[in-house]
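A protein chain is absent from this complex, but the other protein chains hold their places.
Chain lettering (A and B) follows the sequence in which the chains are written, and residue indices restart at 1 in each chain.
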Amino acid sequence: MRGIRRSTFLGLGLASMMLAAGTNPAAANDINWRQAQGTEIRLLTLRAWFADHWRANLPEFEKLTGIKVVIEDYPEDPFRQKLAVEMAGKSKSVDVFTTGTMREGRQFANLGWYADLTPFINDATLTARSWDKDDFIASVWQAHQFQGRQVAVPIQSNVQLLYYRKDLFDAAGLAPPRTLEELEAAAKRLHNPPAVYGFVSRGRRTQAPYSWSHWLFANGGSWITPDGKPGINSPAAIAATEQYVRLLRSYSDPGITDNGPAEVQTQFLQGRAAMILDAVSWAGLFNDPARSRVAGKWAGALAPPGAAGATYELWAWSLAVSPFSDKQKAAWLFVQWATSKEMQRPLHMRSFPMPRTSLWTDAEWKGAVEPGYYQAAMTQVQAARPIGHPPFVASPEITDIVGIAINNALAGRDIKTELDAAARRMAEVLERTEPKR
Amino acid sequence: MTARARHAQGGAWRSPAPGLGRWVDRHISWFFILPAGLFLAAVVVFPVLYTGVLSFYRWSGSATAAATWVGLSNYADVFAIDPGFRNALWVTAYFTGVSVLIEVILGVGLAQMLNREFIGKGLARTLLILPIAGTPVAFALIWRNMYNPSYGIFLWFAELLHLPPQRWIADVVTVIPSLILFDVWQWTPLIMLITLAGLVSLPSDLYEAAQIDGASPWQVFWRITLPLVRPTIVAAAMLRLMDSLKTFDQIYVTTQGGPGIASQTLNLYVFDQAFQYLNFGYASALLVVLFFVILAGNLLLVTMRRGQA
Partner (left out) sequence: MRGVSGNRAGRLLRRAGFYLGLVMVLGVFIFPFVWMVLNSFKTHDRITEYPPVFWFEPTLGNYRNVFQQAQFFEYTWNSFIVSFGAVGMGMVLGLPAAYAIARYGHRGFAFGVLACRMIPGIAFLVPWFIVFRMMGLLDSYVGLILAHLVITVPLIVWIMIGFFEEVPIELEEAARIDGCSRAGVFLRIALPLVRPGLVSAGILALIFSWNSFLFPLILAGVNTKTLPVLVYSFMTFDYLDLGGIYAASALITLPVVLMVLAVQRQFIRGLTIGGVKG
């Protein structure tokens, strides 16, 4: 039963799973996959399509390696809580876990919560040549290095591109926006509540910084000034926030201060959003006629640049090995298998973009997806940087401080006051947590 | 009576040695509280000490560096500079104060309403207590969905009644009232239930006397019923107060403390400090403070109850 467990979420086709299972990752059998047989490892993971994919293919892995894997998955917040308790308790029972290094990488690395994967990767008896480390997109790969250590291996590469309703744009004689100004103009033009909202985005406190940071960088702002001070209340940051807040308060849905990814997605699926700037991985869902009212009616475009150009945002979930685990060898074999080209390919074909160059350039994928979407995704992933979260040890706390400020601004409070207050708190946190320079 | 007969009557738990048996029997109450006491001590003492001690440290769960002793500085931060704490204290007081008050008033009112004979009484009572049985995390997701300002059922209700559309949990002003409504829905039945049990057991002769004296139903309620069930009501209110001050699942699932920090109660703030920011030391200090807030709230109610007795 478990082996063919049906994905409840994304209509995972059985066929694609079988395809993956049929291609044996150990085809180029240059390492001994059975060197840790008989062990049992535990994977603590975020509940997501990748976890479903691994679970579905687990029998294959167990047959290949003789390692038994227990997969335990939770949604984001319970997952973080559970992981934090286990790591703070130096639990030996977690062997592999998912992590968002762009958010918590520095913090976890600083706390010693990651095992260094470099020795495993460099060990020819442990890592198959076919795993091909160089196939990983450089920018994504590098976002997983801290203090000279490889702390995790990416299991996706997510950028935020513009999804727009081609039918609405055509009807109104509009071209897809090429700048943030044009985006605002298009939003204004197509805003027709409650049937259609011009532009819907994540405004929820915990999610807002992730979306907002695109405006921040597009307007020449940054999380931090060149002299190491908080950059979130710089003139550029204030201008960016004004633009962002004006856009959303004028042309978004009434739930803006509470919108998370699920809400943004629902609005687009229901045809109630003319544009969204969000995860590249939603394309498959949007084109599934069983669940989407906009299948075939949308197209993708580059995230529009602002006055200062564009800095494309990168996000990835990754697999890390626990430093407290006694079974790191088995754990690494699992990570290697889960991030192999063969395992990642079926997901990529379903438009859950993977971190491998070979998959992005795969002709089959290119032929299957919407051309504007392909162009945008391709351009952005090459140049993307992890700007969605501030690059500090206390990144989660600072992200939240900024999220509160943006959220308050979206609720109508004064932007400068909010950002100034947030900058003060950010400075306090940096003072407490950053190594003295 | 012979020792043998006594033994037969006293049952197997009676010690065969009469001296010891009598001693045990005389101090039986200690043997009664001992298991529960030992158990609670065993599971509670360590966490309490752990939290108390950790509240004097700065610690992020590091595997490499030891916790740093910071003395009372966590507490100083809590009271002196942390705006998050002040906000959370206010939100907690607002949420708990209003929701428990409404629940008590409504619960007593409903109990009074149901404490009579009418057709369908059993069914009405049964249906009314269902919300208590609802799993908080599940119903929080459901209420969150019902509150959705774009398609939630509440939007439709407002339209039906020709009211302006509300943004419910997406608005800084309406978020706490919305959460209170959810809480009132779930827990008013508990207060009702407890009060009802109290009402049922009231002596009926008092009422007969009042009826003979020609007291109006309103007078009867204020002068006779309320004073008699007051201890029950206070006990029920205490139960709610304790839980309400610790409310976590419901708020976390619906709003995560947002918009901004408009619904961030103390318990949610502790959660963020501990599990989002990994400030375990600071979170411990907040937990100690939260415990005393809950204690103070309950002592207040107890004094109210004593004052009335």
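To be clear about the criterion, a residue touches a chain if its C-beta (ideal position, glycine included) is under 8 Å from a C-beta of that chain, and two chains touch if they have at least 3 such contacts.
Everything quoted here is computed from the prediction, not taken from an experiment.
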In the whole complex, not just what's shown, which of B:Leu20, B:Ala65, B:Ile81 or B:Ala138 touches the removed chain?
B:Ala138
In the whole complex, of A:Phe169, A:Trp282 or A:Trp360, the residue touching the missing chain would be A:Trp282
Among listed residues A:Lys63, A:Arg129, A:Lys188 or A:Arg291, the absent chain is touched only by A:Arg291
Subunit B residues touching the chain left out here are 1, 5-6, 9-11, 13-14, 21, 25-26, 28-33, 35-37, 39-40, 43-44, 46-48, 50-51, 110, 113, 118, 122, 124-139, 141-143, 145-146, 148, 150-151, 153, 155-156, 159, 185, 188-189, 193-194, 196-198, 200-201, 216-218, 231-232, 235-236, 239, 242, 246, 248-249, 267, 270-271, 274, 280, 283-284, 287, 290-291, 294-295, 298
May I ask you to list the residues on subunit A that touch the chain which is not drawn?
1-2, 5-6, 8-10, 42, 46-49, 70-76, 78, 81-82, 85-86, 88-89, 91, 93, 194, 261-262, 265-266, 269-270, 279, 281-282, 285, 291-293
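Basically, only the chains that are shown with their structure count from here on.
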Could you grab the centroid distance between subunit A and subunit B? Build each centroid from C-alpha atoms only and quote it in angstrom.
39
List of subunit B residues in touch with subunit A within their complex
60-64, 148-151, 165, 167, 169-172, 252, 255-262, 271-272, 274-280
For subunit A, which residues are in contact with subunit B within the complex?
77, 80-81, 84-85, 87-88, 90, 107, 110-113, 194, 204-206, 253-259, 263, 266-267, 270, 272, 323-324, 394, 396-397, 400, 404, 407-408, 410-411, 413
